[in-house]
Every structure is written in structure tokens, then in C-alpha cells.
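Note that one protein chain is taken out, while the other chains of the complex remain in position.
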Amino acid sequence: MRILVANANTTAIITEACAAAAREAASLGTEIVAATPRFGAKTIGTRVENAIAAHALLECLAEHASGCDAAILAVSYDTALDAARQLLPIPVLGMTEAACYVACSVGTRFGLATFNQPSVYEEVVRGHGLSARFTGVHISGGAPTDVFSDPEGTADRILATCERCVADGAEAVVLGGAAMAGLAQQLQPRASVPLLDGIACATVLAEALVRLKLPRPQAGSLVAPRRETVGLAPPLAALLRGGA
Amino acid sequence: MRILVANANTTAIITEACAAAAREAASLGTEIVAATPRFGAKTIGTRVENAIAAHALLECLAEHASGCDAAILAVSYDTALDAARQLLPIPVLGMTEAACYVACSVGTRFGLATFNQPSVYEEVVRGHGLSARFTGVHISGGAPTDVFSDPEGTADRILATCERCVADGAEAVVLGGAAMAGLAQQLQPRASVPLLDGIACATVLAEALVRLKLPRPQAGSLVAPRRETVGLAPPLAALLRGGA
Amino acid sequence: MRILVANANTTAIITEACAAAAREAASLGTEIVAATPRFGAKTIGTRVENAIAAHALLECLAEHASGCDAAILAVSYDTALDAARQLLPIPVLGMTEAACYVACSVGTRFGLATFNQPSVYEEVVRGHGLSARFTGVHISGGAPTDVFSDPEGTADRILATCERCVADGAEAVVLGGAAMAGLAQQLQPRASVPLLDGIACATVLAEALVRLKLPRPQAGSLVAPRRETVGLAPPLAALLRGGA
Amino acid sequence: MRILVANANTTAIITEACAAAAREAASLGTEIVAATPRFGAKTIGTRVENAIAAHALLECLAEHASGCDAAILAVSYDTALDAARQLLPIPVLGMTEAACYVACSVGTRFGLATFNQPSVYEEVVRGHGLSARFTGVHISGGAPTDVFSDPEGTADRILATCERCVADGAEAVVLGGAAMAGLAQQLQPRASVPLLDGIACATVLAEALVRLKLPRPQAGSLVAPRRETVGLAPPLAALLRGGA
Amino acid sequence: MRILVANANTTAIITEACAAAAREAASLGTEIVAATPRFGAKTIGTRVENAIAAHALLECLAEHASGCDAAILAVSYDTALDAARQLLPIPVLGMTEAACYVACSVGTRFGLATFNQPSVYEEVVRGHGLSARFTGVHISGGAPTDVFSDPEGTADRILATCERCVADGAEAVVLGGAAMAGLAQQLQPRASVPLLDGIACATVLAEALVRLKLPRPQAGSLVAPRRETVGLAPPLAALLRGGA
Partner (left out) sequence: MRILVANANTTAIITEACAAAAREAASLGTEIVAATPRFGAKTIGTRVENAIAAHALLECLAEHASGCDAAILAVSYDTALDAARQLLPIPVLGMTEAACYVACSVGTRFGLATFNQPSVYEEVVRGHGLSARFTGVHISGGAPTDVFSDPEGTADRILATCERCVADGAEAVVLGGAAMAGLAQQLQPRASVPLLDGIACATVLAEALVRLKLPRPQAGSLVAPRRETVGLAPPLAALLRGGA
């Protein structure tokens, strides 16, 4: 089975880190391919970059999904997730969404720990309809790049942030942010509840979905588009015209 | 005062129709300028085109908003509304959002009548946090272009759709879709409750916001971005870098 | 255009302060007329006075609305708002409601700062169906009259209260209470997000609604009453009998 | 024990019918006293009359509650319920509220059957915070007075309306409206689930609350008022000043 | 009238304490009978014991309910409440449920104070559909047995816990836990809002329900079961077969 890991940031090193995390979580025999979009912010942090990234990600998927059995969106805001599901004939998983479903499968309620921008993550989880299971976001402060510049201090701060979620009643904690890749596994021995890495969760769920061999919906809002467009990259324009 | 009416469809005739509706609703002394995006679907109907339109609309706003006092998004899905608010230093109003707030100001609950894609409109209204005031969507069937090919039959069907909202308890009905421009005024004498045209509502609310002279937020998720990007149109890249 | 500012407190000096705030926000050519009810509490603070004020306000509107194009309820609990909409053939706006809609138009979520009685304000905002956009109430302590006895100290405390809303994620803050009139404008330069004055917001929205020329609903719960009554003031009894 | 049944309609015959229903439900040794307000609509049907009735009911309670152990509001909109609880030192029960709590005690979900004005009843039940247990309102059409002019036909229509609630999943049905007094008992043998009469439920719950001997709250929004007023009836003004 | 107080813990001393509390709250002429289940945890504290207790409680009810007019579940998680209602032909009340309905009848919002396990109580109240009236749980720490080993210190801690609920806006506080029996009455003079004992509330509500003489539902999820079983105690198996 081949799974596409598509970044929405334009920084290739993040793409590679996510692909590596996916490879580590994947079963034997699963091949991970990775792609970086052509335009957009180097790192997505706020609403504006995220809105632009939706287009970039769909263009990137249109170009690279052919030959893949499933796709993972390597962006913790689950950018353009429903649109990607409509666009492609294969299962698509968002990394935060996947971690949320796993969290619901191992705890009665879950929290999310990240660096900053709590309100956007709250919207992501609420957008997935999971508010009733969600204890909320806690932030560590600092920036995602601290993971590289001060790995130990950052790890300690993220662990403390996770435990603040536990104090709220969380029985599992989603780590929010592509820069977190690998941190869940590293911090797990010191944490009181399961810590969930989005890429790892998305990888095992993508494998599970591929095994279920579900068809594409022929009704509702995810039916493949049939639209004329102007100014789009040829592979994306082709998918929008209904060539799949 | 000058208000920018920015379309998210790439069909200029829709832009012009929306601009005309805005001119009709505007106060004396308000100038309406209009803009059409460079890329995307001729008409947005489903999730994929809408996700792409977010980028197109932000690019379009970045190019044309300079010198304007407010902007109206002439797309009934209120595409990229929060991102546009973050991007620009002026008030921004979505056409469906504006109609919803007006509906809440004249009735206890409101419905929405449109041609098709009810679930997307339900998400738009829910996304604005107005579910508690919302009786739901009714659809007329047919396509937005029927307004031009069969104006009378379409008007009758839309009116009947509005009255189905009334039967649900709606005391005001939002007309969903840029192709509806002008229809509210035409159907109002035959309707049992106020019918709300998004462009007209957005125009008078934009004027009201401009008069309030509110500053841009310096905290929260709408603070102006400061991000490095690649591959974006220069005016949009400049705004993302923090040049405003 | 002529707008009626109807108080629900029986203290004329509050009526005058609200009318002055409305005049400052109004467009050129808008005339503000003001009215104070005949009976009830000097200042409404709790449920009992507010329940009585509903009758007082409707009586006051029945007597003074004739010849006006819109009415504003100058009471921060939006007392009897739906009943007033049913009673009168013109647009009616509550001051807190108006500030909430403006808040939703400029921020993704909003808070409310006031002196005390937080639970009643929470009910007001929830009653408007806006909980999903609402970060909650913070109170400064003290009494509304502190605005007059200790203007500077009160202003500082209200500003700090607004910033507690911002810390909760509010991107706009509604000032709750008629005694706040003018405070929004005064504190705005020191605040990190837009501060919204109910009377100012209601004034510009009332002007907007008048321009939309919407008809009165002929279906639903706001249809004009036709009821026999005993013991009511003649203008109110006349409106209830169906004379409008 | 003595229970006050206070009407909010100004029609004495409704007061008497409600008092009779209360007497039938009451335990041996419970005395029922009844009161009709001085002003307002002969029968409350819409928002305007209901808003006025709040004042009328509070005035009526202030005059007649002295010497009583509990009060029942004989108006199916539970008019001014929280204000009455704040005003009086004794337990106060709304008739629809009481029926809802009993409904929740005998079924997992409940519906409400009434003559018309479904949206107002939905607001009443939602206002009590019971939406999660509520299957909604069904209306029979016709007017409350049909109970007297066409008792058999009306009974059949109400029964059919109750069974529509059952089809929605209701396992108990609240009869909404003072004119329903006695109907629950009459229709029960033909109904598939318990039918709940508001006055009967309020009577037995009032007795229960009196037996619990709970004190008046000294914190929160129901603390007794201490306000200066103008133009109110002396007993009401006295209670507002803090004389209890 | 005879009311069965059925424990779900297997500790007879708790059964006796609950029966005593019920006797104190009951009207003259009400007989209280008590029963302890045959198997399960000595004291229920977590999900596992509670899930097992459902069966134990139903078996206990099947054996002892005959000849009773109502049953009270003397377990603060309201274990198996809906199943017990389906099983028995008489009214059944949960102790926490009953306290919640009484709380809603005396305050606009209520909280719950208990020793520990806040999330389970939150699920109980949410399961009853009362979240909108609920300010949440506060815990005192310690164990239910502290009531016996350190009565004064425990009383002080519970009182402080109740006042934390009041600070959240609670206008009544439910005491959660069978070990609380009697504490409400003892602490009430020092508390600022009504404190509600589950057994006392369930007793007076059970009496009220018995007086209403409501029939058993013949539709919906509470219709008496008709099922073949294996391995159950004979009285329970008989009720499941439809012998009632």
C-alpha cells in the first residue's frame, strides 16, 4: 500500500519530518511518499496562511495522489480536509482529526497541547464535531521552532502542558503541530495519559481505511466536482473538470 | 465612503450584478468598487471550488482594497471571511453573515432559501454560531442560472421555498446565493416575512461599521500576519509580510 | 429619519445620557427623540425590576413611537425586545443585542464587561443565541454609579475587566450597562480590541435597518397582537387591540 | 399547608378552573387560594401580552402571597417565574416547568401538545434548559376556547396531537395551556404514554418543596431585591424595597 | 404508601443510612422499606463497579419491589435508572436526579459538591440533559468514609466546596454521594444557598409521583420487556419474560 503525506507548509524539512514519522508508524509493506506545496507560507500559523494553504494543498494532492491508496494531510489545522475528500478518489485523513478519533477510542475525554494559537485549534476540534469529548487546548508558549533550538526545555514545557490538560479531565492528549512529530513517543514514559501524535495516528487509520475498501460517495457534498475553472494548475483543473 | 465588493467566482457578470445590488442599497455618497479574482471556478458550488476561492479572494482583496473603507465578500459561502478580516485593516462583511445578523434583528428565528447544496449553507450558518436562531435550509432545486433562463418560474419556486422556511417557524428568510441579487426586493410583496438579500444587508452594515470607526484588534486570532511566503502574488505577499 | 430611544429605567438622567450617545453616533439628518417610562425601578439591576420594566417599556413605546422610523431600547438587558418588535410596526433594536452583532462582525469571539450581575448578562447573550461566539462575562465589581463618583478609577477597572475578556479569547468586548455610555470611546485607545457601546451600535444598526425598508412579518410570533385587555394605558391597549 | 394559585390572565373563570384542578391534585390538608391580576390581556396568547403579564403577576403575588406556603403560576408560559422566585420568600412553581420535571421523571424524553404558538412553548422548554429531553411541540390547531365549545372534538384532536409527540419518541406528553386543566385525566385512558397536567404537577411538587423546608438563597440572582421604585402598587413596591 | 429504598452498594450500613434519611423526609403514613444487593462492590466509586451494580440493582428491585408504590435508587450515580423504570410498574427515582430537579425548582442554576470523581458526576447530570442549568462539579478531596472518621473537618470541607459552586453562579447545590445523607440539613444554616440531599429529594418527589397516579408507558423505550434470558435470578428473569 502507498500513502501520500502532503504538507501544506512550503518548508520541505517539515515534509520530511512528517514523512519520517509516518514511516515509523506504518506497517511493513506500506510505502510513504511525500510532497510539498508550490506556494504559501513557510510555516502556517494564522488564519490567512491557512486559507491560502487550502489551495496549495489541493494543488499538491492533485499532482501527487495518482498511484496512492490514501493521503494524509501533514498540517495540524486539518486544512481543506473535506475539500480534499471531495477531490480525491482515495481515503484522506487529517493529522489532528486522526489523533482526535484515536483519543476518543482510548479515553472518555481528551485535550490538546500545542505551542500557541489555542482558538484556532479549538475551532478545528469543534469543526470535527468533537466538543463534547474535548477538555480544551493548553498552550506551552514559545514557537514550534523551539523544538529544534531547545529540545529539552521544550519537551519539559510540552509535558507540563499535557498535564494541565489532564488536570482538566483529559484522559488522552493530542499533540497539536507538525513540529511535534516524534515528541509523543519521547514524552510518553513521563506522561500520565496516552499522548497522541497526529502523523502516527493518521498513518494507522489510513491503513485501516484502505483495508475497508469503501467506495467513494455518490451523494452529498463529497461527490466529485465537475466545474470549469480558470488559472489553476493543470492537474487540479483536470480533477475539477471531473477527470479522475 | 468607498466599499469594495469582491467576488470569489471568476465570472465578471456576477461581480457586476453584486456591485449593482450594493449600489442600490448604499447611501448617497457611498462609492462601490468591484473586483473579480484571477483564478478559480467560474461559479463556486461545492467544497473544492470554495477552498480554492479562499486564496483567490484574499489575493483579490490584497490587490484592490487599498483606498477602500470597507469590503464585502460577494460569495454566499462567506468564503475566507475571518482570514480577510485578519488580512485587511478595514471592516469586512460576508454577504450571508450580514443577512443572518439582519434576520436576527427582525425575527426571533430565520431560515435560508437557496437552489441546492443545503449542507454547505447549514455549515456556514453554524460556523457563524447562529444555529440557535436558525430553522434550517430549504432548497428550490434547479441551478442558480435558472434565474436568467426562467426568471418567473424560478421566482415562484424561490418564493415557495421561502414559505417552507416560514412553516418551520422562520420569521425572516435569507436568500442564499449571489444569483439571488435583486430577487428579495422583487418577491417581498408576495412573501409573509422579510426576505433578506445578502449584498444589500452587507452594504448597509458595512456603512454602519465604517461610522463606528473601530480599531483593528491588537490581540487574538485576527492580528495582522507577519509571515514569509513563496509563490504568492506580490500584493498578497506584502500584506502577509506585515506591510499594510 | 427619526429614532426613538426608550429607557426602561425611570431615571430621566439615564435617558438623557443614552440619547446623547445616540446623537453622537447618528448620521447627519437622523433625529433622536427620547422617552422615560412612567413606573418601575429607578435603576434596573435584578430580575424583578426587569420583569416589571417590560410592561413599563412597552407602555412607553406605545405612547412615543408614533412618527418614529425605528426604536432603540436603552436598557442593557434588552428588556422585552421581542415583545417590542411584535408591538411596533418599525424596527426595534436592543442595545446589548446590537453590540453583540457588531462584535460578531469584527471578531471571531467576543466578551462582555460590566459592573455586576454576570449571570443575567450571560442569559441575555444566550437568549440571543450567541453562546458559540461568546467568551463570557467579566465584572469589575462596584456599582454603575461609580462612573459618576469615581470616573477615573472606574475607567481603569473597566479597562482591566475588558482585558480579562481578551485573555479568554475575546476579540471584541461589549460594554454592558447604560451607565457605560461614552466609556467605549474614552477607553478604546488603551484597549487591545474593539470596545462596543450598545447605544452607538444600536443607532447605526437602526439606521441600516430603516434603509433596508423591510416589511413587518405577517406570520410567526411577531405578528401584531389582537387582544382585549383590562387596566392598560390607552395607547398600549389600542396597539394590543390591533390599532397600529 | 396553603398554596396560592396565581393566574396571569385577567379572566377569573380561568383562575377558578386552575384552582379547581389544584384542589383535586392536592393532599388532604392542603388549602388552595386563588388570585387574578388587576390588568392585562383576558387571555395571554402572544409575546406582548405575556411581557405585560409579568408585571401583573408579580403585583398579584405581592398582594396575595402573604400567609401562603408556596405559589403556583397558573399560566402555561411560566411567566416571570424567576422574578417571582426572587420576589417571594416561599417556593414558586410554574405549571409547565412542573409538568416538564415530572415528565423527565417518568420518561426518557417528552413532548408538549397544545393548541397553537409552538415556538413560544419551545422557548419556554428551552428556557428551562430541557432541550436535550424534549422531542418538541405539536399543535392541534383551533383555540383554547374550543375546549368549551366543542369538548369532544377538541379532546380527540388533543389526543391525536399527543400521539404525534409519541411518534417523535416522547414517552410522556405535557399538555400546554391553562385551558387543558382536567383534560389530562380525561384522555389518559386512551393515551399510550403519561399525559401531564401542569397544575396537577405543580401542586404535588409545591407540596414536596414545602416539605423540604429549604431556605431562601442569600447569593446569586434570586437574592431579594432592594430597590427604589415609582408608580408601583404598594405591596409590590414594599417587596422591592426589601420589606418581606 | 410504601417506598422501596434500594441500594446499589453491597454495604448494608449505607442502605440503613439512606433508609433513615428517607424516613426523615417522608410524610406521615409513608412506609420506607430498604434492600441491599446480593453482589458487587462494597462501595461504588468508578465505572467498573457502577456497570456491575446496574445488574445487581435490577435484581434487587425485582426481588423487593412487589407491594411497593415507588422505588428510590440509593446510589448517587443514578445507576440503571432508565432500566429500572422500564422494569417496574411503579415510579422510580434516582437520588441525584431528584436533587437536580429540586435544584432547578429553587435556583436558576445549580452545582454539585462531592468527594471525588468529578467527571462521572458531570456525566450523570449531562445524561439527565441538565447541562444548561449546571455550573459543574467541585470536589472536596478525601473519601466518603471521612464523614465517619472526621465528621467536623469533612463538614467544613464540604461546605467550602459548596461555596465554590456558589462562586461559579450556583443558586442551589446538590450533595453527591450516599455518604452525604444528613449533611445537607446539618450544613444548611451555614450555607448561602439551598443544599440538596438526594434521598430527601427523591422521597418527596416519589410521594408526589405516587399521588399523580400516572400509568406505565405503552410506547417507547420504557415498555416492559418480554425477553428470554439465561442465568438470571428467578424474580428478575420473570420480570424480563413479561410477568409483572
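Residue numbering begins at 1 within each chain, and the chains themselves are lettered A, B, C, D and E in the order written.
Here is the rule we go by: contacts are C-beta pairs under 8 Å (C-beta built on N, C-alpha and C of every residue); 3 or more make two chains touch, one makes a residue touch a chain.
Everything numeric in this text was worked out from a predicted model, so none of it was measured.
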For the chain not depicted, the shown chains it touches: A, B, D, E
Candidates E:6, E:35 or E:54 - the one touching the absent chain: E:54
Residue in contact with the excluded chain [from A:64, A:133, A:157 or A:227]: A:133
Which of A:91, A:177 or A:235 contacts the chain that the document leaves out: A:91
Sole contact to the chain not displayed, among E:45, E:107 or E:235: E:45
Touch with the omitted chain, as defined above, among A:95, A:193, A:224 or A:237: A:193
Residues of chain E (touch criterion as defined above) contacting the omitted chain: 10, 38-43, 45-52, 54-56, 58, 80, 82-83, 86-87, 117, 119-120, 220-223, 225, 227-232, 236, 239-240
For chain B, residues in touch with the removed chain: 118-119, 123
Interface residues of chain D (partner: the chain not displayed): 108-109, 169
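Assume only the chains that are shown with their structure count from here on.
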Intersection of the contact lists for chain C and chain E: A, D
Steps needed, at minimum, to go from chain A to chain E via contacts: 1
Chain at maximum distance from chain A, centres defined as averaged CA atoms: D
Pair sharing more residue contacts (C-beta pairs) when B-C is set against A-C: B-C
Separation of chain C from chain D, taking each centre as the mean of its C-alpha atoms, in whole Å: 30
Distance from the mean Cα position of chain C to that of chain A, given in whole angstrom: 44
Residues of chain C touching at least two other chains: 82, 108-109, 119, 169, 220-222
